[in-house]
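Omission of a single protein chain aside, the complex is shown with its protein chains in their original locations.
What follows is chain A.
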Amino acid sequence: MIQYLDNRRIFLTGAISGALAGLVAFIFARIFAEPQIQLAIDYEGARDEVQEAVDKLNAAAGIKFPEPGPDIEIFSRGIQRNIGIAAGMVLMGLAFGLLIAIAFRLILQLTEGRPPLSGRLTLVLIGLLGWVVVFAVPALKYPPNPPAIGHYFTIHQRGNLYLLTVLSSVVLAIGAAFLARRLAKTMNVWTAVFIAGAGYLAVIGIIFALLPNLGSLSQNVQYFGSSVTYGSGDAAVTIPVTTETPLALRDPSGNYLFPGFPADVLSRFRLYSFIAQAILWLGASLIMGTWLTRVPKGAVKHQNATTAVGV
């Protein structure tokens, strides 16, 4: 079966498939993520009240503490958790769909229209790699956080660090792809891809080891220290502070006033976040594969073309 594709069809299908996957990801987010996001926001609100009292005590005791962040409310929660998150997910899906289309078009170019795998399988692999390279690997170093987690005074550093992990992952993955192509000239494809993939993991691992943990950013250490000790005497446990997840709130004399961020809310939010990104990337590539491999009406069958097994 030979199929006729043009650029317009490839890129428009990519965009529409991505937007559709975004719609599915929004429905998933609305059902699973939003309750967790609301819990996080409510936690933040309750904590802020106690924090205000603690700040006054700290000021009286001459202890340094960060100014509270600005309180912004432009859109209601109702807008944010419905149309707002829908817009974000659909647009991001569209963007990922376009990236998948670019990768697919480049592969068609490099293979002169004859990818070694079927069109659908090629697209699914692109989607899987997109999920791993653009989201999952960077998220291992700097995982997604719900509201209430993240200090406003480190947003610039956190933003740069996150984008740096995404950029390194993407650049290294492209490098690994070229390496695999070169190696495949002297060995079988499986081994070539295996070696290139291992190289990608090794280098990204070194980069992650060198990048700071968010808790180690200088302002965070200044305000929150580098470790926290619970309990006393022989049973005391000291835990390093490596993130910005709010810990239990204590007054200057060490009395506990408010619990740390609920662990289950955080773990569920992160799990759902990984799933939502998989819906975007894999959903976009699956829908795109389904549509692109349909022969459009009126397409002329090329009789002389090499017969190939269908997808």
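Things to note:
Operating definition for what follows: a residue touches a chain if its C-beta (ideal position, glycine included) is under 8 Å from a C-beta of that chain, and two chains touch if they have at least 3 such contacts; residues count from 1.
Keep in mind that, in the parts below, contacts and distances are computed from a predicted model.
The UniProt record for the undisplayed chain lists the protein name "Probable cobalt transporter subunit (CbtB)", from the options "Maltose/maltodextrin transport system permease protein", "Sulfurtransferase TusA family protein", "NADH dehydrogenase subunit E" or "Probable cobalt transporter subunit (CbtB)". Touch with the chain that is not drawn comes from one residue among A:Asn145, A:Ser169, A:Asn220 or A:Ser285, which is A:Asn145.
From the set A:Lys64, A:Arg114 or A:Lys185, the residue in touch with the chain omitted from the display is A:Arg114, counting the whole complex. Residue in contact with the omitted chain (choice from A:Ile27, A:Ala46 or A:Leu91): A:Leu91.
Even with one chain removed from view, chain A keeps its contact list with that chain: residues 1-8, 10-11, 14-15, 29, 33-34, 37, 69, 72-75, 79-81, 84-85, 87-89, 91-92, 94-96, 98-99, 101-102, 105-106, 108-109, 112-119, 135, 138-139, 142-147, 150, 152, 155-156, 158-160, 162-163, 269, 272-273, 276-277, 293, 299-300, 302, 305-306, 308-311.
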